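Here the complex is missing one protein chain, while the rest keep their positions.
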Amino acid sequence: MTIVSHAQERPARPAARRTAAAHLQDWLPRLVLAPSIAITLFFVYGFMLWTFVLSLTSSRMLPSYDFVGFAQYARLMANDRWWVASTNLVIFGGLFVAICLVIGVVLAILLDQRIRQEGALRTLYLYPMALSFIVTGVVWKWLLNPGLGIQAMVRSWGFESFTFNWIVDPDMAIYTLVLAAVWQASGFVMALFLAGLRGIDDSIIKAAQLDGASLPRVYLRVILPCLRPVVFSAVMILSHIAIKSFDLVVALTGGGPGYATDLPATFMYTHAFTRAQIGLGSASAMLMLGGVLAILIPYLYSELRSRKHG
Amino acid sequence: MDNVIRRRTPGARLGRAAVYAVLLLAALFYLLPLVVMLITSFKPLHEISPGTLLSLPQSPTVEPWIKAWGEACTGMRCEGVGGYFWNSIAIVVPAVLISTVVGALNGYALTKWRFRGSELLFALMLFGCFIPFQVVLLPMAQTLGWLGLSSSRAGLILVHVIFGIAFTTLFFRNFYVAVPTELVSAAKLDGAGFFRIFWRILLPVSAPIIVVSVIWQFTQIWNDFLFGVAFSAHDTQPVTVALNNLVNTSTGTREYNVDMAAAMIAALPTLIVYVLAGKYFVRGLTAGSVKG
(Lines give C-alpha, C1' and ligand atoms only; values in the text may rest on other atoms or scores of the structure.)
Protein backbone atom coordinates (compact mmCIF):
# COMPACT_ATOMS: atom_id res chain seq x y z
CA MET A 1 0.00 0.00 0.00
CA THR A 2 1.36 3.35 -0.99
CA ILE A 3 0.54 4.98 2.30
CA VAL A 4 2.62 2.56 4.28
CA SER A 5 5.69 2.83 2.08
CA HIS A 6 5.39 6.60 2.06
CA ALA A 7 5.27 6.58 5.82
CA GLN A 8 8.29 4.35 6.09
CA GLU A 9 10.37 6.70 3.99
CA ARG A 10 9.74 9.29 6.62
CA PRO A 11 11.00 7.71 9.82
CA ALA A 12 9.24 8.80 12.96
CA ARG A 13 10.26 12.33 13.71
CA PRO A 14 9.62 13.68 17.18
CA ALA A 15 6.88 16.02 16.04
CA ALA A 16 5.85 15.10 12.53
CA ARG A 17 3.79 17.98 11.21
CA ARG A 18 0.88 17.63 8.89
CA THR A 19 1.42 16.67 5.31
CA ALA A 20 0.57 19.09 2.53
CA ALA A 21 -2.43 16.98 1.60
CA ALA A 22 -3.70 17.18 5.15
CA HIS A 23 -3.28 20.93 5.11
CA LEU A 24 -5.25 21.21 1.89
CA GLN A 25 -8.02 19.02 3.31
CA ASP A 26 -8.14 21.36 6.26
CA TRP A 27 -8.48 24.45 4.13
CA LEU A 28 -10.74 23.08 1.41
CA PRO A 29 -13.99 23.71 3.26
CA ARG A 30 -12.95 27.29 3.83
CA LEU A 31 -11.87 27.69 0.23
CA VAL A 32 -15.20 26.34 -0.95
CA LEU A 33 -17.08 28.76 1.26
CA ALA A 34 -14.87 31.73 0.49
CA PRO A 35 -16.55 32.91 -2.74
CA SER A 36 -19.99 32.85 -1.16
CA ILE A 37 -18.75 34.67 1.90
CA ALA A 38 -17.01 37.27 -0.23
CA ILE A 39 -20.14 37.72 -2.33
CA THR A 40 -22.28 38.05 0.77
CA LEU A 41 -19.93 40.54 2.35
CA PHE A 42 -19.79 42.68 -0.77
CA PHE A 43 -23.27 42.34 -2.25
CA VAL A 44 -25.27 42.23 0.96
CA TYR A 45 -23.34 44.02 3.68
CA GLY A 46 -21.30 46.25 1.37
CA PHE A 47 -24.37 47.28 -0.56
CA MET A 48 -26.32 48.02 2.61
CA LEU A 49 -23.52 50.29 3.68
CA TRP A 50 -23.32 51.78 0.21
CA THR A 51 -27.04 52.53 0.19
CA PHE A 52 -26.68 54.08 3.62
CA VAL A 53 -23.88 56.30 2.31
CA LEU A 54 -26.04 57.29 -0.67
CA SER A 55 -28.85 58.18 1.71
CA LEU A 56 -26.54 60.74 3.29
CA THR A 57 -25.87 62.49 -0.02
CA SER A 58 -27.77 64.81 -2.27
CA SER A 59 -27.68 62.31 -5.15
CA ARG A 60 -30.40 62.84 -7.72
CA MET A 61 -30.09 61.39 -11.27
CA LEU A 62 -26.69 59.85 -10.59
CA PRO A 63 -24.99 58.98 -7.35
CA SER A 64 -22.90 61.88 -6.12
CA TYR A 65 -20.92 61.93 -2.93
CA ASP A 66 -21.88 65.35 -1.77
CA PHE A 67 -22.81 64.70 1.84
CA VAL A 68 -25.79 66.39 3.38
CA GLY A 69 -26.05 64.46 6.61
CA PHE A 70 -29.50 63.22 7.43
CA ALA A 71 -31.24 65.80 5.27
CA GLN A 72 -32.77 63.12 3.02
CA TYR A 73 -34.33 61.46 6.08
CA ALA A 74 -35.71 64.84 7.12
CA ARG A 75 -37.16 65.30 3.63
CA LEU A 76 -38.66 61.85 3.85
CA MET A 77 -40.32 62.68 7.16
CA ALA A 78 -41.77 65.80 5.61
CA ASN A 79 -42.93 63.95 2.51
CA ASP A 80 -46.67 63.36 2.47
CA ARG A 81 -46.37 60.55 -0.04
CA TRP A 82 -43.91 58.69 2.22
CA TRP A 83 -46.36 58.91 5.08
CA VAL A 84 -49.15 57.59 2.87
CA ALA A 85 -46.87 54.72 1.84
CA SER A 86 -45.89 53.96 5.44
CA THR A 87 -49.46 54.14 6.71
CA ASN A 88 -50.50 51.91 3.84
CA LEU A 89 -47.87 49.39 4.83
CA VAL A 90 -49.19 49.31 8.39
CA ILE A 91 -52.78 48.83 7.19
CA PHE A 92 -51.87 46.39 4.45
CA GLY A 93 -49.34 44.47 6.51
CA GLY A 94 -51.52 44.26 9.60
CA LEU A 95 -54.64 43.11 7.77
CA PHE A 96 -52.73 40.80 5.47
CA VAL A 97 -50.97 39.02 8.32
CA ALA A 98 -54.06 38.83 10.55
CA ILE A 99 -56.44 37.59 7.86
CA CYS A 100 -53.95 35.06 6.52
CA LEU A 101 -53.43 33.68 10.01
CA VAL A 102 -57.16 33.35 10.70
CA ILE A 103 -57.92 31.75 7.35
CA GLY A 104 -54.85 29.55 7.63
CA VAL A 105 -55.72 28.23 11.10
CA VAL A 106 -59.38 27.67 10.29
CA LEU A 107 -58.71 25.86 7.04
CA ALA A 108 -55.96 23.76 8.60
CA ILE A 109 -58.17 22.68 11.50
CA LEU A 110 -61.09 21.90 9.19
CA LEU A 111 -58.83 19.96 6.83
CA ASP A 112 -57.54 18.00 9.81
CA GLN A 113 -60.96 16.38 10.39
CA ARG A 114 -60.43 13.33 8.20
CA ILE A 115 -61.72 15.08 5.10
CA ARG A 116 -62.29 13.17 1.90
CA GLN A 117 -60.18 14.51 -0.95
CA GLU A 118 -57.98 16.37 1.50
CA GLY A 119 -55.04 16.22 -0.88
CA ALA A 120 -56.99 17.80 -3.72
CA LEU A 121 -58.32 20.58 -1.50
CA ARG A 122 -54.85 21.28 -0.15
CA THR A 123 -53.52 21.56 -3.67
CA LEU A 124 -56.26 24.02 -4.58
CA TYR A 125 -55.63 26.17 -1.53
CA LEU A 126 -51.93 26.39 -2.10
CA TYR A 127 -51.49 26.84 -5.85
CA PRO A 128 -51.68 30.67 -5.81
CA MET A 129 -48.37 30.67 -3.93
CA ALA A 130 -46.73 29.29 -7.06
CA LEU A 131 -47.84 32.27 -9.13
CA SER A 132 -46.01 35.50 -9.69
CA PHE A 133 -47.48 38.50 -7.88
CA ILE A 134 -47.64 40.10 -11.34
CA VAL A 135 -50.02 37.38 -12.53
CA THR A 136 -52.02 37.72 -9.33
CA GLY A 137 -52.20 41.45 -9.84
CA VAL A 138 -53.27 41.15 -13.46
CA VAL A 139 -56.08 38.70 -12.77
CA TRP A 140 -57.42 40.50 -9.70
CA LYS A 141 -57.29 43.80 -11.52
CA TRP A 142 -59.63 42.24 -14.03
CA LEU A 143 -61.89 40.70 -11.37
CA LEU A 144 -62.09 43.99 -9.50
CA ASN A 145 -62.70 46.10 -12.59
CA PRO A 146 -66.12 47.64 -11.77
CA GLY A 147 -67.26 47.65 -15.39
CA LEU A 148 -66.46 44.06 -16.28
CA GLY A 149 -65.55 42.19 -13.11
CA ILE A 150 -67.34 40.98 -10.01
CA GLN A 151 -69.44 44.13 -9.58
CA ALA A 152 -70.83 43.84 -13.11
CA MET A 153 -71.44 40.14 -12.69
CA VAL A 154 -73.41 40.49 -9.47
CA ARG A 155 -75.38 43.36 -10.99
CA SER A 156 -76.24 41.19 -13.99
CA TRP A 157 -77.74 38.70 -11.54
CA GLY A 158 -80.27 41.38 -10.62
CA PHE A 159 -78.62 43.14 -7.67
CA GLU A 160 -78.57 46.46 -9.51
CA SER A 161 -77.27 48.50 -6.60
CA PHE A 162 -74.38 46.13 -5.74
CA THR A 163 -71.19 48.12 -5.53
CA PHE A 164 -67.70 46.70 -5.37
CA ASN A 165 -65.51 49.41 -6.82
CA TRP A 166 -62.69 49.49 -4.26
CA ILE A 167 -60.01 49.54 -6.90
CA VAL A 168 -61.05 52.99 -8.18
CA ASP A 169 -61.83 54.36 -4.72
CA PRO A 170 -58.73 56.02 -3.18
CA ASP A 171 -60.01 55.21 0.33
CA MET A 172 -60.65 51.55 -0.39
CA ALA A 173 -58.01 50.67 -2.99
CA ILE A 174 -55.54 49.54 -0.32
CA TYR A 175 -57.95 46.78 0.66
CA THR A 176 -57.82 45.33 -2.83
CA LEU A 177 -54.13 44.72 -2.20
CA VAL A 178 -55.05 42.92 1.01
CA LEU A 179 -57.61 40.82 -0.84
CA ALA A 180 -55.22 39.74 -3.60
CA ALA A 181 -52.32 39.14 -1.23
CA VAL A 182 -54.49 37.08 1.13
CA TRP A 183 -55.70 35.06 -1.85
CA GLN A 184 -52.13 34.33 -2.77
CA ALA A 185 -50.59 33.57 0.63
CA SER A 186 -53.30 32.22 2.95
CA GLY A 187 -53.10 28.72 1.50
CA PHE A 188 -49.44 28.69 2.38
CA VAL A 189 -50.23 29.62 5.98
CA MET A 190 -52.76 26.78 5.97
CA ALA A 191 -50.00 24.41 4.85
CA LEU A 192 -47.73 25.63 7.64
CA PHE A 193 -50.41 25.09 10.27
CA LEU A 194 -51.43 21.73 8.87
CA ALA A 195 -47.83 20.56 9.04
CA GLY A 196 -47.73 21.85 12.61
CA LEU A 197 -50.94 20.03 13.53
CA ARG A 198 -49.68 16.79 12.06
CA GLY A 199 -46.46 17.18 13.99
CA ILE A 200 -48.15 17.28 17.38
CA ASP A 201 -47.69 14.19 19.46
CA ASP A 202 -50.87 12.16 19.20
CA SER A 203 -50.69 11.04 22.80
CA ILE A 204 -51.18 14.61 24.05
CA ILE A 205 -54.52 14.74 22.25
CA LYS A 206 -55.49 11.32 23.54
CA ALA A 207 -54.60 12.34 27.07
CA ALA A 208 -56.73 15.48 26.78
CA GLN A 209 -59.66 13.43 25.52
CA LEU A 210 -59.33 10.97 28.34
CA ASP A 211 -59.38 13.96 30.65
CA GLY A 212 -62.83 14.62 29.22
CA ALA A 213 -62.17 17.64 27.00
CA SER A 214 -64.47 18.19 24.03
CA LEU A 215 -63.02 18.48 20.56
CA PRO A 216 -63.20 22.30 20.29
CA ARG A 217 -61.71 22.53 23.75
CA VAL A 218 -58.90 20.16 22.84
CA TYR A 219 -58.07 22.45 19.94
CA LEU A 220 -58.28 25.66 21.95
CA ARG A 221 -56.52 24.56 25.10
CA VAL A 222 -54.12 21.87 23.95
CA ILE A 223 -53.38 22.03 20.24
CA LEU A 224 -53.28 25.73 19.42
CA PRO A 225 -50.81 26.54 22.21
CA CYS A 226 -48.53 23.90 20.70
CA LEU A 227 -48.64 25.79 17.42
CA ARG A 228 -47.16 28.97 18.86
CA PRO A 229 -43.86 28.50 16.99
CA VAL A 230 -45.78 28.07 13.73
CA VAL A 231 -47.67 31.31 14.37
CA PHE A 232 -44.36 32.94 15.01
CA SER A 233 -42.78 31.83 11.76
CA ALA A 234 -45.93 32.56 9.80
CA VAL A 235 -46.03 36.12 11.13
CA MET A 236 -42.39 36.44 10.32
CA ILE A 237 -42.72 35.28 6.71
CA LEU A 238 -45.92 37.19 6.06
CA SER A 239 -44.64 40.49 7.37
CA HIS A 240 -41.55 39.94 5.31
CA ILE A 241 -43.71 39.47 2.20
CA ALA A 242 -45.69 42.58 3.15
CA ILE A 243 -42.64 44.80 3.50
CA LYS A 244 -41.19 43.55 0.23
CA SER A 245 -44.51 43.86 -1.66
CA PHE A 246 -43.72 45.66 -4.84
CA ASP A 247 -44.84 43.62 -7.83
CA LEU A 248 -48.40 43.23 -6.54
CA VAL A 249 -48.87 46.97 -6.21
CA VAL A 250 -47.34 47.62 -9.60
CA ALA A 251 -49.57 45.08 -11.32
CA LEU A 252 -52.81 45.59 -9.40
CA THR A 253 -53.10 49.31 -8.75
CA GLY A 254 -49.92 50.87 -10.06
CA GLY A 255 -49.86 52.69 -6.73
CA GLY A 256 -53.06 54.47 -7.62
CA PRO A 257 -55.56 55.96 -7.71
CA GLY A 258 -53.10 58.83 -7.45
CA TYR A 259 -50.64 57.50 -4.93
CA ALA A 260 -53.31 56.09 -2.64
CA THR A 261 -51.83 52.56 -2.65
CA ASP A 262 -48.15 53.40 -2.60
CA LEU A 263 -46.06 51.21 -0.34
CA PRO A 264 -42.50 51.94 0.78
CA ALA A 265 -41.22 49.43 -1.80
CA THR A 266 -42.90 51.27 -4.68
CA PHE A 267 -42.04 54.63 -3.18
CA MET A 268 -38.38 53.68 -3.14
CA TYR A 269 -38.43 52.36 -6.68
CA THR A 270 -40.26 55.35 -8.09
CA HIS A 271 -37.97 57.86 -6.45
CA ALA A 272 -34.72 56.08 -7.11
CA PHE A 273 -35.37 54.95 -10.67
CA THR A 274 -37.95 57.15 -12.30
CA ARG A 275 -37.98 60.41 -10.37
CA ALA A 276 -34.21 60.88 -10.13
CA GLN A 277 -34.20 61.13 -6.35
CA ILE A 278 -31.48 58.62 -5.54
CA GLY A 279 -30.70 60.17 -2.16
CA LEU A 280 -34.30 60.13 -1.05
CA GLY A 281 -34.86 56.65 -2.46
CA SER A 282 -31.83 55.35 -0.54
CA ALA A 283 -33.10 56.88 2.67
CA SER A 284 -36.44 55.13 2.19
CA ALA A 285 -34.66 51.82 1.47
CA MET A 286 -32.73 52.17 4.72
CA LEU A 287 -35.95 52.72 6.63
CA MET A 288 -37.39 49.57 5.02
CA LEU A 289 -34.33 47.68 6.20
CA GLY A 290 -34.91 49.10 9.65
CA GLY A 291 -38.48 47.80 9.54
CA VAL A 292 -37.32 44.32 8.59
CA LEU A 293 -34.72 44.31 11.35
CA ALA A 294 -37.33 45.40 13.88
CA ILE A 295 -39.24 42.19 13.11
CA LEU A 296 -36.27 39.94 12.48
CA ILE A 297 -34.20 40.61 15.57
CA PRO A 298 -36.84 39.65 18.16
CA TYR A 299 -37.61 36.58 16.05
CA LEU A 300 -34.01 35.45 15.85
CA TYR A 301 -33.55 36.23 19.52
CA SER A 302 -36.43 34.01 20.56
CA GLU A 303 -35.34 31.28 18.11
CA LEU A 304 -31.86 31.21 19.56
CA ARG A 305 -33.16 31.26 23.09
CA SER A 306 -35.59 28.44 22.51
CA ARG A 307 -32.89 26.40 20.82
CA LYS A 308 -30.60 26.84 23.80
CA HIS A 309 -33.35 25.73 26.15
CA GLY A 310 -34.66 23.06 23.83
CA MET B 1 -56.35 13.72 14.41
CA ASP B 2 -57.10 10.44 12.78
CA ASN B 3 -58.09 8.31 15.67
CA VAL B 4 -60.91 10.18 17.30
CA ILE B 5 -64.22 8.54 18.05
CA ARG B 6 -66.93 10.77 16.67
CA ARG B 7 -70.50 10.91 17.81
CA ARG B 8 -73.03 9.92 15.23
CA THR B 9 -75.86 12.25 16.16
CA PRO B 10 -77.81 14.43 13.71
CA GLY B 11 -76.10 17.46 15.21
CA ALA B 12 -72.69 15.99 14.56
CA ARG B 13 -73.68 15.21 10.98
CA LEU B 14 -74.83 18.78 10.47
CA GLY B 15 -71.49 20.00 11.82
CA ARG B 16 -69.70 17.70 9.42
CA ALA B 17 -71.71 19.07 6.51
CA ALA B 18 -70.85 22.60 7.60
CA VAL B 19 -67.16 21.71 7.62
CA TYR B 20 -67.39 20.45 4.05
CA ALA B 21 -69.37 23.54 3.02
CA VAL B 22 -66.73 25.90 4.37
CA LEU B 23 -63.92 23.92 2.75
CA LEU B 24 -65.69 23.91 -0.62
CA LEU B 25 -66.41 27.64 -0.43
CA ALA B 26 -62.76 28.27 0.27
CA ALA B 27 -61.84 26.10 -2.69
CA LEU B 28 -64.12 28.21 -4.89
CA PHE B 29 -62.47 31.39 -3.63
CA TYR B 30 -59.02 30.10 -4.55
CA LEU B 31 -60.17 28.68 -7.86
CA LEU B 32 -62.24 31.64 -9.11
CA PRO B 33 -59.38 33.78 -10.45
CA LEU B 34 -57.78 30.85 -12.26
CA VAL B 35 -61.10 29.82 -13.82
CA VAL B 36 -61.87 33.38 -14.89
CA MET B 37 -58.39 33.75 -16.31
CA LEU B 38 -58.73 30.51 -18.27
CA ILE B 39 -62.19 31.04 -19.73
CA THR B 40 -61.51 34.65 -20.57
CA SER B 41 -58.34 33.69 -22.42
CA PHE B 42 -60.38 31.48 -24.75
CA LYS B 43 -63.09 34.05 -25.48
CA PRO B 44 -63.16 36.23 -28.55
CA LEU B 45 -63.07 39.91 -27.59
CA HIS B 46 -66.74 40.55 -28.43
CA GLU B 47 -67.87 38.02 -25.84
CA ILE B 48 -66.33 40.10 -23.07
CA SER B 49 -69.01 42.38 -21.71
CA PRO B 50 -70.36 43.30 -18.28
CA GLY B 51 -71.78 40.31 -16.47
CA THR B 52 -70.11 37.59 -18.52
CA LEU B 53 -67.24 37.01 -16.14
CA LEU B 54 -68.14 33.40 -15.45
CA SER B 55 -69.91 32.44 -18.66
CA LEU B 56 -68.13 29.89 -20.79
CA PRO B 57 -66.89 31.02 -24.21
CA GLN B 58 -69.64 30.66 -26.84
CA SER B 59 -67.15 30.22 -29.64
CA PRO B 60 -63.87 29.23 -28.00
CA THR B 61 -60.76 30.42 -29.75
CA VAL B 62 -57.03 30.21 -29.20
CA GLU B 63 -56.62 33.53 -30.99
CA PRO B 64 -55.87 35.44 -27.72
CA TRP B 65 -53.09 32.96 -26.88
CA ILE B 66 -51.53 33.33 -30.32
CA LYS B 67 -51.76 37.08 -30.07
CA ALA B 68 -50.37 37.16 -26.56
CA TRP B 69 -47.48 34.95 -27.59
CA GLY B 70 -46.49 36.69 -30.81
CA GLU B 71 -48.29 39.97 -31.56
CA ALA B 72 -49.47 41.83 -28.49
CA CYS B 73 -47.83 45.15 -27.70
CA THR B 74 -45.57 45.38 -24.66
CA GLY B 75 -44.73 49.04 -24.54
CA MET B 76 -43.27 50.22 -27.83
CA ARG B 77 -42.95 46.86 -29.48
CA CYS B 78 -45.68 44.52 -30.60
CA GLU B 79 -44.07 41.10 -30.61
CA GLY B 80 -46.03 39.40 -27.84
CA VAL B 81 -44.53 37.82 -24.73
CA GLY B 82 -43.05 34.79 -26.49
CA GLY B 83 -39.57 36.23 -26.78
CA TYR B 84 -39.62 37.28 -23.16
CA PHE B 85 -40.73 33.81 -22.15
CA TRP B 86 -37.50 32.49 -23.68
CA ASN B 87 -35.61 35.31 -21.94
CA SER B 88 -36.95 34.08 -18.62
CA ILE B 89 -35.89 30.54 -19.42
CA ALA B 90 -32.43 31.70 -20.46
CA ILE B 91 -32.09 33.51 -17.13
CA VAL B 92 -33.75 30.93 -14.88
CA VAL B 93 -31.95 27.78 -16.02
CA PRO B 94 -28.34 28.87 -15.41
CA ALA B 95 -29.23 30.85 -12.28
CA VAL B 96 -31.03 27.86 -10.74
CA LEU B 97 -28.24 25.44 -11.59
CA ILE B 98 -25.42 27.63 -10.34
CA SER B 99 -27.12 28.66 -7.12
CA THR B 100 -28.09 25.05 -6.32
CA VAL B 101 -24.57 23.73 -6.87
CA VAL B 102 -23.03 26.51 -4.78
CA GLY B 103 -25.66 26.05 -2.06
CA ALA B 104 -25.02 22.31 -1.93
CA LEU B 105 -21.26 22.75 -1.52
CA ASN B 106 -21.76 25.48 1.07
CA GLY B 107 -24.21 23.42 3.07
CA TYR B 108 -21.84 20.46 2.96
CA ALA B 109 -18.83 22.47 4.07
CA LEU B 110 -20.81 24.19 6.82
CA THR B 111 -22.17 21.01 8.37
CA LYS B 112 -19.64 18.27 7.76
CA TRP B 113 -16.40 20.24 7.96
CA ARG B 114 -17.15 22.61 10.77
CA PHE B 115 -14.39 24.92 11.76
CA ARG B 116 -14.09 27.72 14.24
CA GLY B 117 -16.46 30.46 13.11
CA SER B 118 -18.39 28.40 10.58
CA GLU B 119 -21.67 28.91 12.43
CA LEU B 120 -21.06 32.63 12.41
CA LEU B 121 -20.39 32.58 8.68
CA PHE B 122 -23.66 30.75 8.17
CA ALA B 123 -25.56 33.34 10.20
CA LEU B 124 -23.85 36.01 8.14
CA MET B 125 -25.05 34.42 4.91
CA LEU B 126 -28.49 33.67 6.25
CA PHE B 127 -29.13 37.35 6.72
CA GLY B 128 -29.13 37.65 2.94
CA CYS B 129 -32.48 35.80 2.95
CA PHE B 130 -34.12 38.54 4.93
CA ILE B 131 -33.00 41.88 3.53
CA PRO B 132 -35.50 43.88 1.50
CA PHE B 133 -33.93 43.96 -1.95
CA GLN B 134 -34.63 47.67 -2.28
CA VAL B 135 -31.59 48.19 -0.12
CA VAL B 136 -29.28 46.69 -2.77
CA LEU B 137 -30.92 47.98 -5.95
CA LEU B 138 -28.93 51.17 -6.48
CA PRO B 139 -25.44 49.81 -5.73
CA MET B 140 -26.28 46.74 -7.81
CA ALA B 141 -27.22 48.89 -10.81
CA GLN B 142 -23.92 50.71 -10.57
CA THR B 143 -21.87 47.53 -10.02
CA LEU B 144 -23.51 45.82 -13.01
CA GLY B 145 -22.50 48.89 -15.02
CA TRP B 146 -18.89 48.57 -13.93
CA LEU B 147 -18.91 44.87 -14.78
CA GLY B 148 -20.33 45.73 -18.22
CA LEU B 149 -23.39 43.63 -17.44
CA SER B 150 -26.02 46.37 -17.38
CA SER B 151 -29.29 45.30 -18.94
CA SER B 152 -27.89 41.93 -19.90
CA ARG B 153 -29.18 38.45 -19.20
CA ALA B 154 -25.81 37.58 -17.69
CA GLY B 155 -26.27 40.47 -15.27
CA LEU B 156 -29.67 39.16 -14.20
CA ILE B 157 -28.30 35.65 -13.83
CA LEU B 158 -25.56 37.04 -11.59
CA VAL B 159 -28.04 38.96 -9.44
CA HIS B 160 -30.28 35.93 -9.01
CA VAL B 161 -27.35 33.69 -8.13
CA ILE B 162 -26.00 36.16 -5.58
CA PHE B 163 -29.28 36.57 -3.76
CA GLY B 164 -30.27 32.94 -4.23
CA ILE B 165 -27.31 31.26 -2.56
CA ALA B 166 -28.46 32.40 0.87
CA PHE B 167 -31.60 30.30 0.39
CA THR B 168 -29.97 27.32 -1.27
CA THR B 169 -27.26 27.26 1.40
CA LEU B 170 -29.96 27.29 4.07
CA PHE B 171 -31.79 24.38 2.40
CA PHE B 172 -28.72 22.20 2.04
CA ARG B 173 -27.31 23.11 5.42
CA ASN B 174 -30.53 22.11 7.16
CA PHE B 175 -30.66 18.91 5.16
CA TYR B 176 -27.05 17.90 5.73
CA VAL B 177 -27.25 18.68 9.44
CA ALA B 178 -29.58 15.69 9.71
CA VAL B 179 -27.21 13.38 7.81
CA PRO B 180 -25.13 11.53 10.42
CA THR B 181 -21.61 12.90 10.68
CA GLU B 182 -20.37 9.34 11.26
CA LEU B 183 -20.90 8.76 7.55
CA VAL B 184 -18.30 11.38 6.82
CA SER B 185 -16.01 10.04 9.54
CA ALA B 186 -16.30 6.54 8.08
CA ALA B 187 -15.50 7.83 4.62
CA LYS B 188 -12.50 9.77 5.96
CA LEU B 189 -11.16 6.58 7.54
CA ASP B 190 -11.81 4.80 4.26
CA GLY B 191 -9.51 7.34 2.67
CA ALA B 192 -11.89 9.67 0.82
CA GLY B 193 -11.27 13.43 0.68
CA PHE B 194 -13.50 16.51 0.72
CA PHE B 195 -14.89 16.37 -2.81
CA ARG B 196 -15.02 12.62 -3.04
CA ILE B 197 -17.04 12.35 0.17
CA PHE B 198 -19.42 14.94 -1.23
CA TRP B 199 -19.71 13.22 -4.58
CA ARG B 200 -19.90 9.61 -3.42
CA ILE B 201 -21.58 9.82 -0.02
CA LEU B 202 -23.60 13.02 0.35
CA LEU B 203 -24.79 13.78 -3.16
CA PRO B 204 -26.42 10.37 -3.75
CA VAL B 205 -28.71 10.95 -0.76
CA SER B 206 -29.47 14.58 -1.61
CA ALA B 207 -32.13 14.06 -4.28
CA PRO B 208 -35.05 15.41 -2.21
CA ILE B 209 -33.29 18.58 -1.18
CA ILE B 210 -31.98 19.15 -4.70
CA VAL B 211 -35.56 19.01 -5.93
CA VAL B 212 -36.66 21.41 -3.19
CA SER B 213 -33.86 23.82 -3.98
CA VAL B 214 -34.40 23.69 -7.75
CA ILE B 215 -38.13 24.22 -7.41
CA TRP B 216 -37.73 27.05 -4.94
CA GLN B 217 -35.15 28.84 -7.03
CA PHE B 218 -37.13 28.22 -10.20
CA THR B 219 -40.32 29.78 -8.84
CA GLN B 220 -38.48 32.62 -7.15
CA ILE B 221 -36.53 33.60 -10.23
CA TRP B 222 -39.30 32.96 -12.71
CA ASN B 223 -41.71 35.04 -10.66
CA ASP B 224 -39.23 37.82 -9.97
CA PHE B 225 -40.25 41.26 -11.08
CA LEU B 226 -38.15 43.71 -9.08
CA PHE B 227 -34.73 42.70 -10.41
CA GLY B 228 -36.20 42.15 -13.86
CA VAL B 229 -37.65 45.61 -14.10
CA ALA B 230 -34.64 47.29 -12.51
CA PHE B 231 -31.81 45.58 -14.39
CA SER B 232 -33.12 44.65 -17.84
CA ALA B 233 -33.59 46.41 -21.16
CA HIS B 234 -36.23 45.83 -23.85
CA ASP B 235 -34.64 42.77 -25.31
CA THR B 236 -33.57 41.13 -22.05
CA GLN B 237 -36.76 41.53 -20.03
CA PRO B 238 -38.15 38.48 -18.27
CA VAL B 239 -41.75 37.50 -18.97
CA THR B 240 -43.15 39.04 -15.77
CA VAL B 241 -41.95 42.48 -16.82
CA ALA B 242 -43.29 41.96 -20.33
CA LEU B 243 -46.66 40.86 -18.94
CA ASN B 244 -46.88 43.97 -16.83
CA ASN B 245 -45.99 46.12 -19.81
CA LEU B 246 -48.53 44.34 -21.99
CA VAL B 247 -51.33 44.89 -19.49
CA ASN B 248 -50.41 48.53 -19.01
CA THR B 249 -49.95 49.40 -22.66
CA SER B 250 -52.79 51.81 -23.34
CA THR B 251 -52.87 51.96 -27.13
CA GLY B 252 -56.09 50.88 -28.84
CA THR B 253 -58.85 48.87 -27.23
CA ARG B 254 -58.13 46.84 -24.10
CA GLU B 255 -57.99 43.21 -25.04
CA TYR B 256 -58.67 41.48 -21.75
CA ASN B 257 -58.68 38.06 -23.34
CA VAL B 258 -55.14 38.66 -24.58
CA ASP B 259 -54.11 39.96 -21.14
CA MET B 260 -55.43 36.79 -19.54
CA ALA B 261 -53.76 34.56 -22.10
CA ALA B 262 -50.46 36.35 -21.48
CA ALA B 263 -50.93 35.98 -17.71
CA MET B 264 -51.56 32.26 -18.22
CA ILE B 265 -48.41 31.98 -20.31
CA ALA B 266 -46.40 33.66 -17.55
CA ALA B 267 -48.03 31.49 -14.88
CA LEU B 268 -47.92 28.10 -16.59
CA PRO B 269 -44.31 27.03 -15.93
CA THR B 270 -44.56 27.52 -12.17
CA LEU B 271 -48.08 26.07 -12.09
CA ILE B 272 -46.90 22.97 -13.91
CA VAL B 273 -43.98 22.59 -11.51
CA TYR B 274 -46.39 22.98 -8.62
CA VAL B 275 -48.76 20.33 -9.93
CA LEU B 276 -45.93 17.91 -10.68
CA ALA B 277 -43.96 18.40 -7.49
CA GLY B 278 -46.28 20.08 -5.03
CA LYS B 279 -44.88 18.13 -2.09
CA TYR B 280 -41.39 19.51 -2.66
CA PHE B 281 -42.75 22.98 -3.29
CA VAL B 282 -44.39 23.05 0.14
CA ARG B 283 -41.27 21.65 1.71
CA GLY B 284 -39.21 24.45 0.18
CA LEU B 285 -41.60 27.09 1.45
CA THR B 286 -41.52 25.72 4.97
CA ALA B 287 -37.83 24.79 4.99
CA GLY B 288 -37.02 28.32 3.91
CA SER B 289 -38.76 29.60 6.95
CA VAL B 290 -39.40 27.43 9.94
CA LYS B 291 -36.05 26.18 11.16
CA GLY B 292 -32.76 28.00 10.93
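Here are a few things to note about the model shown:
Think of it as A and B in the order they're written, each chain with its own count starting at 1.
Convention: a residue touches a chain if its C-beta (ideal position, glycine included) is under 8 Å from a C-beta of that chain, and two chains touch if they have at least 3 such contacts.
We take it that contacts and distances are computed from a predicted model.
Only one chain is not pictured, and the protein name UniProt records for it, out of "ABC transporter ATP-binding protein", "Aldehyde dehydrogenase", "Transketolase" or "tRNA threonylcarbamoyladenosine biosynthesis protein TsaE", is "ABC transporter ATP-binding protein".
Which of B:V101, B:L183 or B:A277 touches the hidden chain is settled by the complete complex: it is B:L183.
Residue A:A21 is the one among A:A21, A:L62 or A:L210 that touches the chain not shown. By the touch rule set out above, subunit B reaches the unshown chain at residues 180, 182-183, 185-193, 196, 200-201, 204-205. Touching residues on subunit A toward the chain that is not drawn are 1-4, 7-8, 12-19, 21-22, 25.
In this text, only the chains that are shown with their structure count from here on.
Subunit A and subunit B, compared by their mean Cα positions, are separated by 14 Å. Taken together, the subunit B residues at the contact with subunit A in this complex read 1-4, 16, 19-20, 22-23, 26-27, 29-34, 36-37, 40, 48-54, 102, 105-106, 108-110, 113, 115, 118, 121, 124-125, 127-128, 130-140, 142-143, 162-163, 165-166, 169, 193-195, 219, 222-226, 229-230, 240, 243-244, 247-248, 256, 259-260, 262-263, 266-267, 270-271, 273-275, 278, 281-282, 285-286, 289-290, 292. Listed in rising order, the residues of subunit A touching subunit B in the complex are 25, 28-30, 32-33, 35-37, 39-41, 43-48, 50-51, 54, 63, 103, 106-107, 110-115, 121, 123-143, 147-150, 152-153, 155-157, 183, 187-188, 191-192, 195, 197, 202, 205-206, 209, 215, 229-230, 233, 236-237, 240, 243-244, 246-247, 250-251, 254, 264-265, 268-269, 272-273, 278, 281-282, 284-286, 288-289, 291-292, 296, 300, 303.
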